[in-house]
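The structure's right below; bear with me while I get my questions together.
All protein chains but one are shown in place.
Right, subunit A next:
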Amino acid sequence: MKARQKRLVLVGLALVGVAGATTLALSALQSNISYFFSPSQVMASEHPTDAVFRVGGLVVKDTLARQEDGLTVHFKVTDNAAVVPVSYTGILPDLFSEGQGVVAKGRIGTDGVFYAEEVLAKHDESYMPPEVADTLQTAHVDGIVEQTTGTNTPRSMTQ
């Protein structure tokens, strides 16, 4: 009987711990996730206006412009259906370049510009973030784009 009580206490403690951890984890999760939206979705205003979210696509050719201070860059991201202007202050990742897939995390300003806190490009040039690949695929299926070549850079960039 005594051993059983002891075991019950341990099991009870474990359950309380698990329940506590789960509550804590889930409530913290709500404030720490960021949703992904494609440029088309952003243009259709499906995105949140008061929360951080991610937008991704291909960097439109000839849109990368460095500002006076030498640190702020402006560029545009597209899913071949819509285009979102992005502003970022800081050092861009090595593999960032025009025509490449990129995911930016930040908020949209009242001026319609996406102010990125973080810009991610990938370690490997042949790798495409799944979200971006999906986005391009969707735009392709919708028949908006004339041409997309696999997961690689589309040859003709519609603007």
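Definition applied: a contact is a pair of C-beta atoms (placed from the backbone, for glycine too) under 8 Å apart; a residue touches a chain by one contact, two chains touch by 3 or more; residues count from 1.
Note that in this section contacts and distances are computed from a predicted model.
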Omitted chain (choose from "Heme lyase NrfEFG subunit NrfE", "Glutamyl-tRNA(Gln) amidotransferase subunit A", "Amino acid ABC transporter permease" or "2-oxoacid:ferredoxin oxidoreductase subunit beta") - UniProt protein name: "Heme lyase NrfEFG subunit NrfE"
Which residue numbers on subunit A touch the omitted chain? 3, 6, 9-10, 14, 17-18, 21, 24-25, 28-29, 32-36, 54, 66, 69-71, 89-92, 94-95, 103, 105, 120, 122-127, 129-131, 134
